[in-house]
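Submitted below is the structure of interest, expressed as structure tokens.
A protein chain is absent from this complex, but the other protein chains hold their places.
Going by the order they are written in, the chains are A and B; count residues from 1 in each one.
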Amino acid sequence: MKTGTKGEQLNKYSAHSFHAENIRRKNRYFAVFAVLAAGFIATVILNINTGNVNIPVSRIFSIIFTGAGSDKEVDIIWKIRLPRILMAAILGGGLSLAGFLLQTFFENPIAGPYVLGISSGAKMTVALVMIYYLQRMSVVSSYTMILAAFVGSMISTGFILLVAKRIKNMAALLVAGIMIGYICSAITDFIITFASDSDIANLHGWSQGSFSGMNWSNVQVAAIVIGITLVLTLILSKPIGAYQLGEAYAQSMGVNIKVFRVALILLSSIFSACVTAFAGPISFVGIAVPFLIKGSLKTSKPLVVIPATFLGGGVFCMICDLIARTAFAPVELSISTVTSIFGAPVVIYMMLRKHRRN
Amino acid sequence: MKKNKLLVLVLVLVLIISSLALTGCTGGSSAEKTAETKGAPEINGLKYESAMKLDYAKGFDVYYYNGGYALIDVHNDAKYLVVPKNKQVPKKLDGDIVIIKKPVKNIYLAATSSMALFSSMDAMQSVTMTSLRSSEWTVQAAVKAMNAGKIVYAGKYSQPDYEMLLDKNCHLAIESTMIYHTPEVKEMIEDLDIPVLVDRSSYESNPLGRTEWIKLYGVLADKEKNAVSFFNNQEKLISQLKDYKNTEKTVAFFYVTSDGKVVVRSSNDYIPAMIEMAGGRYVFKDLTDSDGKTSIPMTMETFYDKASDADYIIYNGSIDGTVSSISDLENKDPLFKKFKAVKSGNCYATGSSMYQRTDVVGNMVLDFHKIFTSTNPKNLEFLTKLE
Partner (left out) sequence: MADKYIETRNLAVGYNGKAIIKDICVSIEKGEIVTLIGPNGAGKSTILKSISRQLQLIDGAVILDGSDLCSFSGKALASKMAVVLTDRIRPDLLTCHDIVATGRYPYTGRLGLLSSDDEEKVDAALRSVNAEELGNRDFDAISDGQRQRVLLARAICQEPDIIVLDEPTSFLDIRHKLELLNILSVMAKEKGITVIMSLHEIDLAQKVSDKIICVKGKQIYDYGTPEKIFDEGLIKGLYEIDNGFFDPVFGSIELPKPEGEPKVFVISSGGTGIPIYRRLQKEKVPFAAGILYTNDIDYQLARLLAAQVITEEPFAEISDMAFKLAAETISKCEHVINAGYKPGKINGRINDLLVLAEKCNKLK
């Protein structure tokens, strides 16, 4: 379309034009991202600096960048604090995106990453390993537990995908997710009847979530899995943008709805499964963070929201982990406790605002 | 096109994760491999001298080499080479053997049953961190040391304060078998170059076997003489009863869970063994669990069926401390009124320390003996009569 008259040309830069609006938006995005990045760096620094052992900031820098320092201090920074911080950031980002993807799928901002029964599935397989497998094998590596949780999550997801093939109705799908959650819980309860009290306590502890004891191997695996899934999610940002107008319009613009819906569920599940596998179920992150990010960016455009949500989730989890491990040291709060304290008010506020709008 | 790409990527992800997990799993099986080689292993540069004499404990062996080196072999678990102070670590050592250098200081003790053993051989100074708070300890030496600040709380076994372990130069972490439920903690501690020893004494079926683990700890803490003499005393207490003719009185040992189930011990657990030693008979003769568990739950109905005629009831107060009178017992379930032991008034409860006091098993057996042999036993240390 040619811009014919001079009047039309001027229009491009008028305050009402799309171009001008996008410029204004880009400024806003830039500001938000700058804040997030700064927050990220600040939180990382704060986290590295905090621990039961006091290591002055100056030494921290030399330890990280030159590796100089006493063995003990290097170990504390490199083997204990850094992996934990990075895991909190990576898993926090992944979980937030898991929530974002399901909110897109259900076209509802209250959908959380566990609404399709993933955490119940993971708990079920972890219970199986803890209670049955351990009796027979007696020695189990940590990766067996991690893999068990991941497999359990994907089993739930598999059932959901099977159901989604037949049922298009969103509400029905939600009910199916809840049902699968209940079934897995029932199986878990069955397994627990044969468990000792200590097993039960352990299982409960697992289901509260924790970033304690993360090592570099964990960081590597999580980074790869979540990194790949993040890239795939970004690739999905165009169809997600189309889907925001509803299924019919998205389809008319060429989005393959069947594949798209499966992709949403699958990617969300991989994120949630990975987080649950390494750190156990963590509540509220998946609902609160996307909401806060969208609110500060004042847009739903996926290409912007996705990276911002990831960053925001990382910052949120790192802060919560910091509080979890320092509030009552050396006792650690479970991460879900802290995320609930911060996340629940956000979610309540969000629900009230939605209600008032309607 | 998009669909296929996605599926391929997902499959790749799953493959990566599975392969990582499998490499992790092989860590477990290699540990089993070392278990196969029984007997003193060959150590480069060291000559094997003798093996520790163990009469009751089946869960470990200690092999002595020249120069004061000792190899602790925890069966089905790991091997530890204890290297004397200022001596060299042998070269070309088998990769599975964990090095522990003496003097072993700043032990993180997360196996509650071994604290009493350390206290009995006067080795408390080797321990500076533990996984229970002072209020949770019944071993008096531990409480005293914690109150004096000599031992600090370093986080529970499933969430230890790793920074503190490093900061305080922990030389050894002694964990209970619960650590198997949280393998990532064990791996993390080992990752920090701190050796982990799992106390498997709870798998011993003979109560003296449990106590004999004090000899293992004696090697670590350089208190072998103390350990051996303490153990011998305990053994003597029990051997007093060796020739005593069994009273054939039946004893039921159990506790009731919050949802009304009764948890008893398997017939080859150490508690029935203690009862036998003390001159009684455990009421369940052939009760075993296919998975080897020592605690077996059953419904009240089954328990009533099998144990209502037991002459004595001993309530496991170390797990459930709410029973201090016969009416407390009856409140758990009115069926108890019909039990012979309740009707005749021969009901006792153990104190909360029973699990932690692995050291004084001999004294405990004597307590049992007292209640089997006199109607009004006096000076009971570990049991209280329920009135």
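Criterion: a contact is a pair of C-beta atoms (placed from the backbone, for glycine too) under 8 Å apart; a residue touches a chain by one contact, two chains touch by 3 or more.
Treat the numbers as computed from the prediction; the structure is a model and nothing was measured.
Asks: Taking the whole complex into account, name the chains on display that the unshown chain touches.
Replies: For the complete complex, the undisplayed chain touches A.
Asks: Of A:Gly241, A:Gly280 or A:Gly313, which one is in contact with the hidden chain?
Replies: Here the residue in touch with the unshown chain is A:Gly241.
Asks: Looking beyond the chains shown, say which of A:Gly69, A:Pro83 or A:Pro109 touches the absent one.
Replies: A:Pro109
Asks: Going by the touch rule given at the top, which residues of chain A touch the chain that is not shown?
Replies: Spelled out for chain A, the touching residues are 1, 3, 11-12, 16-19, 21-22, 109, 234-235, 237-238, 241-242, 244-246, 248-249, 251-256, 294, 298-301, 303.
Following the convention adopted for this analysis, only the chains that are shown with their structure count from here on.
Asks: Once you find the CA centre of chain A and the CA centre of chain B, what distance in Å lies between them?
Replies: It comes to 40 Å between the two C-alpha centres.
Asks: For the complex, which residues does chain B have touching chain A?
Replies: Contact set of chain B toward chain A: 2-3, 6, 9-10, 13-14, 16-18, 20-21, 23-25, 27-28, 31-32, 76-77, 153-156, 158-159, 161-164, 166-167, 169, 178, 180-185, 187-188, 191-193, 257, 291-293, 295, 319.
Asks: In their shared complex, at which residues does chain A touch chain B?
Replies: Residues 51-53, 72, 75-76, 79-81, 130, 134-147, 150, 154, 196-199, 202, 205, 210, 212-213, 215, 217, 221, 224-225, 228-229, 232, 256, 259, 262-263, 266, 270, 329-332 of chain A touch chain B in their complex.
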